[in-house]
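Our next item is chain A:
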Amino acid sequence: MQVNDNKEFQPLIVAFCCNWCSYAGADLSGTNRLNYPTNVKIIRVPCSCRVNPMFILRAFQRGADGVILCGCHPGDCHYTSGNYFTRRRMTLLFSMLDFLGIERDRTRVEWVSAAEGAKFAATMNEFTEAVRKLGPNRRLEDLRCRKQ
Partner candidate 1 sequence: MNKNLQEQVLRSSGVNVLKCMRCGKCSGTCPSYDEMEYHPHQFVYMVERGDIETLMNSKSIYKCLTCFACVDRCPRNVEPAKVVEAVRLAAVRQQGNNHMNPNQIPEMLDEDLPQQAIVTAFRKYIK
Partner candidate 2 sequence: MLKISLDKLGKLFEAISASQTLYIPTDREDGAAEYKKYESGMKLSNNLNTLRSAKDFFFPQTENLVDFKMEGKNIEVIDVREESEDFVIFGVRACDARSFTILDKVFLADPVDSYYKNRRDHGTVVTMACTRPAETCFCGTFGIDAAAPEGDAACYSDGESLFIEAHNEKGQKFIDSVASLLEEGDAAKLDEVREKTRDILKKLPLANLTTDNFGGDKLNEYFNSDKWGELSQSCLGCGTCTFVCPTCQCYDIKDFNTGHGIKRFRCWDSCMYSDFTKMAHGNPRLTQLERFRQRFMHKLVYFPANNNGEFGCVGCGRCLSKCPISMNIVKVMKALEVK
């Protein structure tokens, strides 16, 4: 959690981006100077299918307020089928988190191609706002990790 001058809640967003499409898309939004909040921190993975549900829970445990996973559009996966597996895994995981009463707007999967710099920035803006509205993650945090 970050605090800035206007004391507005600053959510921490962890974004897992696949190396071939979404990470490049994020780079492109940088190249095009398309702003999105500093709240978003990107972790590069070779493919969205590398993202283990444990990583997502880990992020929430450690204080993330939202986790977004970005990969190539279905059909465009660099590894042909990785994002199809991602899609099933994350659908089920998110559904389970929802089932346990975790706010569903804290998680998202978005397909962002290497050409979609604008979409990347727009998605991050939108997602950050959605999480900001929810307030700090309390339902899936680890109190031991909360900062005093």
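Selection criteria: all candidates are chains of the complex that A comes from, given by their letters.
Definition applied: a residue touches a chain if its C-beta (ideal position, glycine included) is under 8 Å from a C-beta of that chain, and two chains touch if they have at least 3 such contacts; residues count from 1.
Computed from a predicted structure; not experimentally measured.
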Complex member in contact with chain A (any copy), out of 1 or 2: 2
Where on chain A is candidate 2 touching in the complex? 62-63, 142, 144-145, 147
